[in-house]
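One protein chain is absent from this view; the other protein chains keep their places.
Moving on to subunit A:
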Amino acid sequence: MDCQCLNVAKDCIKALLKKFPESKRVGRLEGMLLEAKGSWAEAEKAYSSLLEDNPLDQVIHKRKVAMAKAQGNISGAIESLNKYLEIFMADHDAWRELAEIYVSLQMYKQAAFCYEELILSQPTAPLYHLAYADVLYTLGGLENLQTSKKYYASTIDLTGGKNTRALLGVCLCTSAIGQVSKGKNKEDKESPELQSLAAKALEKEYRQKADDKLGLLTSALRSLKI
């Protein structure tokens, strides 16, 4: 189905149906085939009837979200996904999907909430720390920038200092914090160590692996310190 070979998919499903006539999974595949063909109403019917027999089938709930998204009904997708997460709040993929949808609509506060849930449930997963930091930086404002810097730092910690995005994030935050607190009473608790360590780590990485870009990196870092 991913390759748009719908006839092949149809034949496969027929064969599966013969062998497993009452199977939920085959029922789902039939629904997916209808989706792939663009027969949204029929797919909706198929999934709804499957849900009647199995109201707690997570995959089918998520297929309905996917259908809403595919038809461009993003607000519908958000609503369904939120309802889904009220029941299945441990579904990390669903939280991630919701966060990404919110980001694409520039609803950063809501996206931040999703990443907070993810960090709570998986505090050692660097991906969520990094994504949360990115969202906070995008939201802006002194408090968010300071928190963002902390989460870039925790990402660096969790990834052994190897994550380029987090290292760059620290530099960006430092520069932005400097800009925002210009002229305000500087309670300079900000030690410059973190940012210069990050800069050094980046320069080392680039020197080793992307030597031709080292000049660009250095001038970028220079322009950030202003």
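Going forward, contacts are C-beta pairs under 8 Å (C-beta built on N, C-alpha and C of every residue); 3 or more make two chains touch, one makes a residue touch a chain; residues count from 1.
The rule we apply is simple: contacts and distances are computed from a predicted model.
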Worksheet entry | Undisplayed chain, where the name is taken from the UniProt record, one of "Protein YIPF", "MPN domain-containing protein", "WD repeat-containing protein 75" or "AP-1 complex subunit gamma" | "MPN domain-containing protein"
Worksheet entry | Residue in contact with the excluded chain [from A:Gln110, A:Thr138 or A:Ser196] | A:Thr138
Discussion item. Just checking the interface: what residues of subunit A touch the absent partner chain?
Written reply: 70, 72, 100, 103-106, 131, 133-135, 137-138, 164-165, 168-169, 172, 205-206, 209-210, 212-213, 216-217, 219-220, 223-224
